[in-house]
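With one protein chain held back, the other chains of the complex are shown just where they sit.
The block that comes next holds chain A.
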Amino acid sequence: MRLVILDNYDLASEWAAKYICNRIIQFKPGQDRYFTLGLPTGSTPLGCYKKLIEYHKNGDLSFKYVKTFNMDEYVGLPRNHPESYHSYMWNNFFKHIDIDPKNAHILDGNAADLQAECDAFEKKIKEAGGIDLFVGGIGPDGHIAFNEPGSSLVSRTRLKTLAMDTILANAKYFDGDLSKVPTMALTVGVGTVMDAREVMILITGAHKAFALYKAIEEGVNHMWTVSAFQQHPRTIFVCDEDATLELRVKTVKYFKDSKLF
């Protein structure tokens, strides 16, 4: 893996956005050649999305030939609910850029047959030629997308019940009322993300430090599903100083001193 450590949240967001931007530009997307991007939600990637929007508004980056696949969506929440991931993606990203709506894929948490919806999503990814770059975050319990502790490391897109840790972490978006937080979600599997040609995980803040430690300094373990990416050929972890608080000095020094970048 690559571990890229920036001084603070803003610098980490900017580094990640620049990386995505450069990847897309270098790919030279066109009518017969779309760049496929996997996308996350939550507070961590907000800064990155803002930067990408800035690059687009400056005329440096177009999403005309980019296809996106979001990681997850709540089950049972109306699509236009302010906390749905559809609303998140529209307000924080899609409405500010020039992506073709037909190329923005998000799981439908209100589909009549949820498993069929998940299978169709996997099929769409396959038909798009697989994911070039999957961007993700990490939960405080070390999960990637909604692959909660105990999820199979070869899992595919499916329905998951959310862990208490996740529900507690999400309560702040629902007036602090636990009863209002959705308890189920559709999510890409660990295996689905592992299939991507490249993976970038964004991790910022001290509250994620322990999860980062478990993910990269301990073994591959289904209790900390992000650890699966130790077995992926091209993974980058982008973090701020605070997120490295639980790592060994030796680990941090190696990657900071490293001439890898």
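We adopt the following convention: contacts are C-beta pairs under 8 Å (C-beta built on N, C-alpha and C of every residue); 3 or more make two chains touch, one makes a residue touch a chain; residues count from 1.
We take it that contacts and distances are computed from a predicted model.
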> Which protein name, taken from UniProt, belongs to the chain you can't see among "Acidic fibroblast growth factor intracellular-binding protein B-like", "Transport inhibitor response 1 domain-containing protein", "N-acetylglucosamine-6-phosphate deacetylase" or "AP complex mu/sigma subunit domain-containing protein"?
Replying inline: "N-acetylglucosamine-6-phosphate deacetylase"
> In the full complex, which of A:Asn58, A:Asn80 or A:Ser179 touches the chain missing from this view?
Replying inline: A:Asn80
> Of the residues in chain A, which ones touch the absent chain?
Replying inline: 79-80, 82, 86-87, 90-91, 94-95, 100-102, 104, 106, 175-176
